[in-house]
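After the structure tokens below, expect a handful of questions from me.
In this view, the complex is presented without one of its protein chains, the others remaining in place.
Here is chain A:
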Amino acid sequence: MVQTITTEDGPRLLGQLREQGLLPDRYRCVYAAGSLVRGWGNETSDLDLYVVTDEPFTSDGVVDHHPVALAPDRIPVAVPALDDRRGDVEYWQTDQYEQLMEKISWEAYRSERDVGATVSQFERDCLVKLGHAIALDGAGWLTERQRLLRESAFGRTIAAHSLDLADTFAEDALGQLGSGDAESALLTAKLAFGYAADALLAHHGEFGTTAKWRSRKYRAAAPKVLPFDGYWAIETMRDYDPADPGRWIEDVIGWVRRISMEAEV
């Protein structure tokens, strides 16, 4: 069984970072996030760590930079060995978090509902993981950022963006079905449903934009509108009848629409 990372692992992990020249002398917070923190990890899971500083961090151990639509516009990344697994350490600056929180503020959401489009993939990943992160050091800083995230429009942004995509694919699927292209319609309907599920999860505070952890998050969120068994029946196409593909496709689009009614935007 893979051990879940907790705050008690902090001193050991910080020590390993320090030994490899990957811990700044001064930092605001170091936190762990991702599957290993949520108890969903497996033998191949990376250990995701975030180091937050006031000043830029440089080290020979930095092997990559993630592009972000912030200033500075790059996030240094190191991939050290931590315990017996691969670490994925991102070095963010406090000012970048401030900019990120501004992007997902209610004010930004109300003035430009498509604000989600300005949050890049790496920024979104950071916010998704922030919600369930645990502090290895600097708990006060993390607790405050998690509060700001909970009170932000991030969930609404994810839901609105996901529903827009779900609608687009739902209409495409209906068009394909109407033209007799049931195979394409089926795949497109599945896409639409995935985005609708992401919107529903965001409505319930489980953020994500890929299918990777969707089933886990769905179980955690337990939405009443479509309980897990029904959700899983669609994901696994349990009721699909090859002799009548249109029925399954229309049922799925029906669920996309029903979910659209539940996820507040």
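Please note the rule applied: a contact is a pair of C-beta atoms (placed from the backbone, for glycine too) under 8 Å apart; a residue touches a chain by one contact, two chains touch by 3 or more; residues count from 1.
The working rule: contacts and distances are computed from a predicted model.
Colleague: Assign the chain not included in the display its UniProt protein name, restricting the answer to "Multiple sugar transport system permease protein", "PqqD family protein", "AzlD domain-containing protein" or "Outer membrane lipoprotein-sorting protein".
Modeller: "PqqD family protein"
Colleague: From the list A:Asp46, A:Asp95, A:Glu235 or A:Glu262, pick the residue that touches the absent chain.
Modeller: A:Glu262
Colleague: Sort through A:Val51, A:Leu70, A:Leu149 or A:Leu163 and give me the one touching the missing partner chain.
Modeller: Answering carefully, the residue with contact to the hidden chain is A:Leu163.
Colleague: Of the residues in chain A, which ones touch the absent chain?
Modeller: 163, 167, 170-171, 174, 250, 253-254, 257-258, 260-265
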